[in-house]
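Complex shown without one protein chain; remaining protein chains in place.
Naming follows writing order (A and B), and every chain is counted from residue 1.
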Amino acid sequence: MHLLEVNNVTKRFGGITALKNVSLYIDSGEKIAIIGPNGSGKTTLFNVINGVYIPEDGRIIYMGRDITKLSAHERAKLGIARAFQITRPFPGLSVRENVMIGALFGTLSEKINTREALKIADEMLKLVGLYNKRDELAIKLTGPERKLLELARALAMKPKILLLDEIVAGMPPAKVDEIVDLVKNVAERENIAVGVMVEHVIRAVIRFAERVYVLDRGEIVLSGKVEDVMRNPKLREIYLGTRFKGGV
Amino acid sequence: MIKGKIIDHTSLIIMIFSYIIIWMLKTSFPEYSQMLTLLLYYIAIAQAYNIFLGMTGYVDFGYVSYFGLGLYGMALGVSYASQNNLSSSEAIILGMILSVILAGSVAGVVGGIALRLRGAFFAIATIGLSQALRYLIEGAKIWGGAEGIIIAKDLRKLFGEEGFSYATIILPDTGIFILAVATGIIMYLIRISRLGYGLLAIKEDEDAAKVFGVNTTLYKFVAFIISAVLTSLVGSMWTLKVTAIYPPESFNITFSVEFIVIVMLGGGGTVLGPLIGASIYSLSKYYLGVYLPGLQLTVFSIILLLIVLLFRQGIVGELRSFLYKHEIVRKIIR
Partner (left out) sequence: MDPGLIIFLFLQGLVLGSIYGIVAVGLSLIFGIARIINLSHGALIMWGAYTALTFFVGYNLSPLGSLFIAIVVGLSLGASIFYLVLRRLIGAHELTTLLATFALSIFLEEIARLNYGLDYRGFSWSLGVVKIFDYRLTYSSILAGVIALSTVIILTLFLYKTRIGSALRGVAQDPVGAYICGIDVNKIYALGIGIGFGLAMMSGVIITMYNPTGINPYLGAPYLLKSFVIVVLGGLGSIIGAYVGGIIFGLAEVVLFPLYDYLHFHSPMSMTLFTEFVILLILLLIRPYGLFRR
């Protein structure tokens, strides 16, 4: 049994079909990447998985249970965590409180009190290297720091699946490697499945993932082992457009 | 360890200590007694409203309705008790129970329905609700309709001529003091609990809060009910002071705004905000009434504008943000 299965999911907005018959799966502890150009439906896919949108068609099975109609907060409690592309820290709360909220409402939820949540928050902040900024207000953090906060908050939920939206976009390459290694280490230690979504084919991300799905105009057009997909000429077409088919 | 613990709760201690000082001033200086009761009344309501408005950021312009229903609950309880020859303590308990039932059930319906709306739509719905209640009472002549309910006679009958001042001064004043303290403690406990963190997450970014596992619908609802019920209890005490209630005053949106101003002035979502906000508000209202009679509202409208433009987080909120670096300040100012 897969940890998460997305079966033939379709999501429309008015007349636009953002996702068309999308199917994918992810196993426990596995790392996958979802790549696709801007507007290909990656964000919608994540939103359908974590319950921001309910799809018109298809089912989402998580740990053998149909969660298609569950709301976002229920899925969070079951262990589906998300770090946003456009970072959304709670601006008026401290860095520590932000991460605490992750711990308080994640999978541990009712099992821990605020004091224990604080402990988990501090652990996560040490892990991502924001511990000495713990008492700053979240709004005062820089862009890259916010991404780390986003990651710490998601990890504090002690998830089984971590969905990362473009977590490395707009970061210097050295920083990218650092974050990728960080996610890899934590994920392996705590057996978290990771889905990363990236717009461009970034080597670090590809190296990190075990399997890749390529999304184009709402459909999965390619999938499989990283090296196979990378070698497929179709990938080039998607990114460069058919005009260049013969040329490159 | 113990020392650290006490300092963690400094804001609660400051708050309760301040309330006790206000109470002691009130008993020592009878000439200021009514002004200080008014202060405690504002503190209690602002703290109750803070649990909803301050913690979630949702503006309820119809908040006065829960105060109004509290007024009606006590008035109905007292008049029923007097007609049925119940004892005076039975009358008061019945009145409080009715206040809680009325406010709780209306808040339950409104919360279950209107809390699905956000921002401006929620605000409009709450205005609609308070007005609908008022006009229903007047139009269908429920609970005395536009003539209101006058309970002075009933109180005389229940408490006797010599007990009248006990029923209309000592009892409600004590009740309001106890409610101010209780509401403060409840607010503090919420603020440091899971519920409090969930509510603050909703205020900061409701959609993100959901994704991070906060059951936003439930949390908003719980805060709304707690807030409404506490305010209705303040209303039930206030009935005993005024001894006559009428629909237009009981559901006057201006009162909602008064409460909003106090919470915002002090700082929404802070534990000490309502104390600071209510103190500044009621003292300046009192002295403006003395020195610039007739101009209070004009001055207040300007003050309100200045708060909105200059201190969006209120006095306590701004101070806390400004001094956030210092751990000691963070612990004391909440």
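Methods note: contacts are C-beta pairs under 8 Å (C-beta built on N, C-alpha and C of every residue); 3 or more make two chains touch, one makes a residue touch a chain.
Note that the coordinates shown come from a computational prediction; the quantities given were computed from them, not determined experimentally.
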## Note on the structure
Answer for the absent chain's shown contacts is B
### Task
Touching the absent chain in the whole complex: find that residue among B:35, B:86, B:304 or B:332.
B:304
### Query
Pick from B:151, B:214 or B:260: which residue touches the chain that isn't shown?
B:260
### Task
Decide which residue listed in B:124, B:280 or B:332 touches the omitted chain of the complex.
B:124
### Message
Can you tell me which of B:136, B:242 or B:332 touches the chain that was removed from the display?
### Response
B:136
### Task
Considering the whole complex rather than only what is displayed, give the residues of chain B touching the chain that is not shown.
57, 59, 113-114, 116-117, 119-121, 123-125, 127-129, 131-132, 135-136, 138-141, 145-146, 257, 260-261, 264, 294-295, 297-298, 300-302, 304-305, 307-309, 312
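Assume only the chains that are shown with their structure count from here on.
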## Note on the structure
Per the C-alpha centroid definition, the whole-Å distance linking chain A and chain B comes out as 43
### Summary
In their shared complex, chain B is touched by residues of chain A numbered 50-52, 71-74, 76-77, 81-82, 84, 88, 90-94, 97, 100-102, 104-106, 109, 113-114, 135-137, 153, 157
## Note on the structure
Given the complex, residues on chain B that touch chain A span 192-194, 197-198, 200-201, 203-205, 207-216, 313, 321, 324-325, 327, 330
